[in-house]
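The complex appears here minus one protein chain, its other protein chains still in place.
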Amino acid sequence: MKRRPLIKTTLAASALMLSGLFPFTLQAAETIKVGILHSLSGTMAISETSLKDMALMTIDEINAKGGVLGKQLEPVVVDPASNWPLFAEKGRQLLTQDKVAVTFGCWTSVSRKSVLPVYEELNGLLFYPVQYEGEELSPNVFYTGAAPNQQAIPAVEYLMSEDGGSAERFFLLGTDYVYPRTTNKILRAFLISKGVPESSIEEVYTPFGHSDYQTIVANIKKFAAGGKTAVVSTINGDSNVPFYKELANQGLDATDVPVVAFSVGEEELRGIDTKPLVGHLAAWNYFQSVENPVNEAFVSKWKAYAKAQNLPGADKAVTNDPMEATYVGIHMWAQAVEKAGSTEVDKVRDALAGQTFKAPSGYTLTMDEKNHHLHKPVMIGEVQEDGQFSVVWETESPVRAQPWSPYIPGNDKKPDYAVKSN
Amino acid sequence: MKTVPCSAVIDGFDPTGGGLTRDAIGLGRVAEKGLDVRHGTILSLEDINVSFDGFKALTDLSLYIGVGELRCIIGPNGAGKTTMMDVITGKTRPTSGSAWFGETLDLTRMSEVDIAQAGIGRKFQKPTVFEALSVFENLELAQKTDKSVWASLRAKLNGEQKDRIDEVLETIRLGQSRHRPAGLLSHGQKQFLEIGMLLMQSPQLLLLDEPVAGMTDAETEFTAELFKSLARKHSLMVVEHDMGFVETIADHVTVLHQGQVLAEGSLQQVQADERVIEVYLGR
Amino acid sequence: MNTALHRLLLLLLLVLPWAAQAGDAADYAKASPAKQARLLESWAAAPAPERLPLIEALRANRVAIDQNKTPFIEENGAYRALEGDAEPVGTPKKLRLNNRLRGLLNTALASHQLFAEDPAQRLAAAKRLQRSGQPEQLELLQQRLDAEDDAAVSEALTLALANLQLTASDPAVRLAAVRLLGETGAPMARVRLENLLADEAETDANVRKAAETSLAQAKRKLLIGELLGQAFSGLSLGSILLLAALGLAITFGLLGVINMAHGEMLMLGAYTTYMVQVLMARLAPEALAFYPLVALPVAFFVTAAIGMALERTVIRHLYGRPLETLLATWGISLILIQLVRVLFGAQNVEVANPGWLSGGLQVLPNLVLPYNRMVIIGFALFVVLLTWLLLNKTRLGLNVRAVTQNRNMAACCGVPTGRIDMMAFGLGSGIAGLGGVALSQIGNVGPDLGQSYIIDSFLVVVLGGVGQLAGSIFAAFGLGIANKILEPQIGAVLGKILILALIILFIQKRPQGLFALKGRVID
Partner (left out) sequence: MNQPLTLTAAQKAGPKATVTALGLALAVLVAMPLLHLLPAEHALHVSAYTLTLVGKILCYAIVALALDLVWGYAGLLSLGHGLFFALGGYAMGMYLMRQSAGDGLPAFMSFLAWNELPWYWYGTSSFLWAMCLVVLVPGVLAFVFGFFAFRSRIKGVYFSIMTQALTFAGMLLFFRNETGFGGNNGFTDFKTILGFSISAPATRATLFLATVALLAGSLYLGFRLARSKFGRVLTALRDAENRLMFCGYDPRGYKLFIWTLSAVLCGLAGALYVPQVGIINPSEMAPTQSIEAAVWVALGGRSTLIGPLLGAGLVNGMKSWFTVALPEYWLFALGALFIVVTLYLPKGVIGLIKRRGE
């Protein structure tokens, strides 16, 4: 009798999943299932929860307009709990048990890398909405966030420009993740190609969850004495608050040493007192403060949705870049399905190439014909007292992504179109 | 009833130092020769000092126990009796002084396990047995055999060993409860079980801390007889408060006070000593 | 009196060309960013007092232009023309600033403030110019130095001037400047001197020699600052570890509860701080600056109450089974985290440093001691003192110690052990709550706050010796300082790994921690 409960549970669990499936299979004629794979608990919940809500809002919006191919979209929300193997398991569940047509999800690179083999094996379709390090181009993934050349390189170019303060020394500071490492490697190669000597570049990494930045800020000060300095921060979300607090309290302000961050957006600023940070920078492809009718509608819709759903902190709801990328991704997928006339992955993939969408960033974004990345505008925003960014610089037109950065040796041999990694 | 089965259970040791009868004593090591007790003392403590954060538990303590002797140690609370036992069994290291087991084994340099394997057995003040194991299993673990990990993994009791366990069970009158978990025994039974475990260990020197505490009169009487029979071939050191018990067993008594030997001799001699009277009655 | 007259004369002189500068705001408003920068540079070199309001308004980002590019100043939502009395056409838009303009504005503001009445303001301006003085300002600085009568300001101005005089043509001037720079110990001085010496930039042998001496002097001063800074950050980290661990030293050290929910008590303390901040902003905005002080008792009582409730309902059934308390408190911690996540959202909440906890004290040119860290060090010591007093000087403390040392005996002596357990657990939780208030001032306030401190807290308590308050204090500061000594040498990540390895080794040596009770082994 000892083993029974284990099996019972498994059986019960699968039975429940099956019974859960039934009503859906009955309605299968009317709905298209859409998977949402974002962590709602664990360390990544801080970032991913709002993406789940944004995805639900977008699905509501599409449904309100009559759905796709005349069918309603039906979201299937699961919680991979910031546990990377669980991402793969849940991905497989979405594809094989729930049979979703598409999945929107993942934030960290590692979660994407975890589900990637599953999506390639089962020929699923995943939309990934976050800026990342590149070095990947899967036929089963569409990347609606920025590649390094759509975020990092323009930001550093801005810092080197007169308006950006003509920085000549660069302090590359990041959490010891693969994304900061790769980005900094690209930046270093880029800076050296621009004639910045090695001695003017310093690269420092902190452990994940690092919260004591005293030594590092002291080092920045020391480094900054050598000339006009800028800090390029790839510090991961949670460590930013202690970093900025330390920076402000040690008396380093943006006019002396500006910090440009690649992982700090409106959502992160909600947790920070921004008054001492005014003037520090962030590089993204979208800011909530962008002024255009599409964005106004987008922001007010989100605020209304947050209020209606009674989301925590709804009175201070903000939009940010990954949220916009999620929004754009879902709409583009819906358009592609309409165009393909089917939700079949291969057809939708073909239809996505060259798809365009008028995005809240104020530009009409295009899905590249070949490389599964969006052409995106790059904007540099300055932190304002109210926790918003004011755009101080932007590219003239959307930039095509280079997932295989030319600044990494060996990448010139990589094909510029999606192939399975093997 | 058999009253003196123990001599049959425990290997005798050869006071002349031949020791060819001794077998493996654990971790696969075999003592080549038995204990060297040429001068007739099995335990010599000389000028032992122990202090805990400035508190002197033992001060220049010297004590000798002869081969085959049954020595009782008495003394008021805090006299250092248990600390002395800790020193002998290697649990506490003296700050200075020497402790020799026989003529060759320096106890201050040996680990608790080595000391136990060399032949010093100890019964604690509070009976400690392996409560989750049965009485039989308790004795099985205590028996003198190779106690290394590998040996334990392969160990299987042979007929001779089983017989020995049965004998001891008989001796300590726990034959009926052999399969009961030791944790369910009464206090007195636990005391006997622990004594039985000591017997299984067949040590040359037995340290017994208040062995009859919590025993009925009959049990005490039986214990006294048991000890006396043991004393012929083993050395015993008994710490006891029960003067009646001491009187029945002891040929030699040592009185400890404030970490020092206050008096030594036969019970009558000691009881006549004025300092002892003062210590016991004076406060 | 003479100098006052002098200043008045000068003011008059400067006010004279009023007409010529009447269009400053308009000029600025119409210029391109590059031209704006050049304008600001020229203003910095030739300050004019009536320009001050404009610069201040620009610096505060309150200048807006309407469709005709007429500049206005925004005051409480209303717009007033900066020059003339035009009415805005359409809604004026704020003029954009960037960091370059902000820097130039600061410099321009400083050179205008050199004329201020208040010596403190002049001093601040001179100090600002030490960092960002431009060669064009050489003449101005010289002029101001001659007119200055306040000793401190004079000194600061001399230094600001020295920075610019390194390129003077007269070797004697350069020599004096070099000597002066050696005495400052400012990080900039070192770089300037190094540049002077590098590539044979300085040709005069005397000046070179003086520069070398000065450089060595400057380096020495910087090193002192650095070492002091390291010591301070070690102390600061130690005080944070201590605050995080102190509550645990009671719940785990004294009660023997492996309290995995301890981190969540810190987190609840921090969230209480947030709630107090929000409530005070709404109810008593004038006293908002003191919200951390108000939050202290509130957080203490909130977390203590939660702790006592947990003790009553769950933990009391688990005394004597320490490893099982681990599981139950682990469950509690999961529930508390998710509860906060559902109530407040997964995102961090904003807890701002009030004014008196922002910024820092400039002790040496390269050493700033942030106020919040100094306050936290003091606060940690205060909490330790409080705990010590509570445990050693009160009846409650006596009872707690009695119960933790021998529960049965204490019960026999009439100590209400149940109540004491509850109080002690409440005390430990309350202290954790106080720690949470302090933590909210330096880091994130989010549902996961506690998780990041729990391992460190346990290490501190174990390293110090379970049940030893003094041990925890030594362990916390020891870990903090060791961490900060190692970090600059081998980086934060390896440093942390090395510390963990050292702790493991240390425990081998002293299995009972730093402060272990010695004595007869009791079985």
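Observations on the structure shown:
Chains here go by letter, A, B and C, matching the order in which they are written, and residues are numbered from 1 within each.
Keep this in mind: a contact is a pair of C-beta atoms (placed from the backbone, for glycine too) under 8 Å apart; a residue touches a chain by one contact, two chains touch by 3 or more.
Model, not experiment: these values are computed from the prediction.
For the chain that is not shown, the touched chains among those present are A, B, C, taking the whole complex. Of the listed residues B:S98, B:T128, B:S229 or B:Q260, the one in contact with the hidden chain in the full complex is B:T128. Among A:D60, A:E89, A:E168 or A:E338, only A:E89 touches the chain that is left out of the view. Residue B:A116 is the one among B:I42, B:L58, B:I73 or B:A116 that touches the chain not shown. Where subunit C meets the missing chain, the touching residues are 258, 260, 314, 317-318, 321-328, 330-335, 337-339, 342, 451, 455, 458-459, 462, 466, 493-494, 496-497, 500-501, 503-505, 507-509, 511-513, 523. Residues 1-7, 9-10, 12-14, 16-17, 20, 40-41, 77-81, 83-86, 88-90, 92-93, 96-97, 108-110, 113-114, 116-118, 121, 135, 176-178, 181-182, 185, 205, 207-208, 408, 410-411, 421-422 are the ones on subunit A that touch the missing chain. Mapped onto subunit B, contacts with the missing chain fall at residues 25-27, 89, 91, 111-113, 116-117, 121-122, 124, 128-134, 137, 140-142, 144, 147-149, 152-153, 155, 181, 183, 197, 201.
The criterion applied here is as follows: only the chains that are shown with their structure count from here on.
Shared contacts of subunit A and subunit C, meaning chains that touch the two of them, come down to nothing at all.
Centroid analysis (C-alpha atoms only) places A farthest from subunit B. Comparing per-chain C-alpha centres with the mean over every protein C-alpha atom, the closest match is chain C. Of all chain pairs, the one joined by the greatest number of contacting C-beta pairs is A-C. Annotation for subunit B: no residues touch two or more other chains.
Contacts from subunit A toward subunit C in the complex involve residues 40-41, 43, 45-46, 48-50, 162-166, 176, 204-207, 209-212, 214-216, 218-219, 221-222, 225-227, 238, 241-242, 245-246, 248-251, 254-256, 258, 267-268, 270-273, 275-276, 279, 281, 311-313, 382, 390, 392.
The residues of subunit C lying in touch with subunit A in their complex are 33-34, 37, 96-100, 102-103, 106, 131, 187-188, 190-191, 226, 229-230, 232-233, 236-237, 240, 338, 341-353, 358-360, 362, 366, 368, 370-373, 442-448, 451-452, 483-484, 487-488, 491-493, 496.
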